[in-house]
Every structure is written in structure tokens, then in C-alpha cells.
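Have a look at the structure that comes next, please.
Up next is chain A:
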Amino acid sequence: MNCAAIKEKLTVIGVEMVSEAEYARKGFALDVQVAPHLLVAAVSVLDAEGFFIEAITGVDWLGEQAALRKEAEAKVAAEAKAQPEAEAAAGEAPPLVSQPAEQGEIPEDALEVVYDFNHYEGLCRVTIRARLPRSKPEIATISSIYPGANWHERETHDFFGIIFVGHPYLVPLLLPEDADFHPLLKDFRS
Partner candidate 1 sequence: MIDYLKEVISGTWSLFVGLGITIRYFFQPVVTVQYPYQTLPMAPRFRGHIELVKDEETGETRCIVCGMCQKACPSHCITVNGEKREGVQGKVLTEYTLDFTRCSLCGLCVESCTPKAITFSKDYNLAGLSKEAYIFDLKAELSSLPAQTKLMPFGCKNRLEAKN
Partner candidate 2 sequence: MTLDPEIIRLLAFLVGVIAFASFNAAYLVWLERKEAAHIQRRIGPKEVGPFGLLQPLVDGIKLMTKQLIVPAGVDPVLFKIAPILVMVPAIMSFVTIPFSETLVARNLDLGLLVISAFASVNFLGLLLGAWGSRNKYAVISAGRAFSQNVAYEIPMLVIVVTLVMVSGTMNLTEIVGLQMGGFWHWNILNLAASPLMPVAFLIFFVCMLAETNRAPFDMSEAESELVAGAFTEYSGMGFGVFFMGEYANIVIGACVATILFLGGWHSPFPDTIPFFGASSVIWFLLKMYFIIFTVIWIRWTFPRTTFYGLLNLSWKILIPISFVNLILTSAMLKVF
Partner candidate 3 sequence: MSTFAQSQANETFVLNLGPQHPATHGVLRVKLTMDGEYIVEAEPVLGYIHRMHEKMGENRTWAQFLPNTGRIDYLHALAYNHGYVSVVERAASIEVPERAEYLRVITAELNRVSSHLLWFGAFILDLGGFSPLLYAFDDREHILDLLESVTGSRLTYCYFRFGGVYNDIDDNFVTGTRAFIKRLRGRMPMYHNLVTKNIILMKRLQEVGPISAEMCRKYGATGPVCRGSGINFDVRKHEPYSVYPEFDFEVPVYEQGDSMARYMVRMDEMEQSLRIVEQALDKLPEGPVMAEKVPKILKPAKGDYYHAVETARGSFGVRVISDGSNTPYRLKLRSPTFSNLSLFGEACRGMLLPDVLALMGSLDLVIPEIDR
């Protein structure tokens, strides 16, 4: 049961990006980026392989896109400034202008759902990530495949407000029954 076998199986079903993270440095062997609609397929592959579910949690990347955009502009500005000397020095400089992100729809910040799976025999922790738009954070539930995920999903719903479509009992687990706030969002002000 090695990670390479899992890696092919996951790429076969068209998962976005599967990278072999270096276990000693990062703590998990496979880092899988998944499109929300492919999540259930990926999880059922792992279920078939005999993985058990370790945890489900969320990460709120508020302000990430803004930082990325600022970084991109700073890079562009730096190149524009550096370009004239490079041209003078190198004669013909490759067209370095990186087109700024297309102005159309500014990519919205993401709410990321992180699934951790581990295996009882082989040393292979798989982390599946799915990024959801902050305005409409919805993803399919996997409590039908892993009943253990039922509570994890309820807890992630409590803290981040991510709605797990098809969850049998999406009622606050740790927060009081009538809680409508989601404490772990970055813009949460108690």
C-alpha cells in the first residue's frame, strides 16, 4: 500500500493536482487539490483503498486574493522599472510584461475545506483540499461514505458556515443550538 498507487488512482479520475509532499518536512504524504464536484469520487477511491478518516476542517483565506494581486502588481512594477536597464544591457530582452490578471471577474477569496485521511497499515496520510467561493460555500457531504465524517462536517459547519449538501443532521454540534455566528471566519468580530 504505497502512495504512488494512490496517486495514479486519483489522477485517473481527473483530480486537479496531486503532488507528492515530502512527509518528513510536511507531515503528510499526498497533497491533493480537488474540484468540489469531484470530491465524492476522490473520497470513494480512498474508501475503497481502506483509508480511515482522520479529520475535516476549514481554512478561511480572506484577503489572499488581494495580497496575490498586490504582489503581482509589485512584480510587474519592478519589471517595468528593471526592463529599460535590462534592455540597454542585454540588447534584446524577452518581452517580460506579464499581463495583469484579466480585469473581468476578480477571483473571490476562497474558503478551503481540508480532508485528512490515513491508513492503518501503510504510512500514507492523504490531504484532500477543496476550495469554495466565500459567498456560496457549499460542497457535497461524504457522511454517506464515512459515517465518522458526520460530526466533523457539523463542526466545520459550526466554525466556518460551510454547508454540506445532503448532510442528514446539519445542526450545530459544539456551538449552542441557536448559534448563527461562525467564529473561525477571519472577519468574525465577537
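Simple rule for what comes next: contacts are C-beta pairs under 8 Å (C-beta built on N, C-alpha and C of every residue); 3 or more make two chains touch, one makes a residue touch a chain; residues count from 1.
Regarding selection, all candidates are chains of the complex that A comes from, given by their letters.
Predicted, not measured: the structure shown is a model, and the values here were computed from it.
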Chain touching chain A (counting every copy) in this complex, out of 1, 2 or 3:
3
Touch list for chain A against partner candidate 3, complex:
25-28, 50-55, 57, 59-60, 114, 116, 118, 120, 123, 125, 127, 146-148, 150-152, 159, 172-176, 183-184
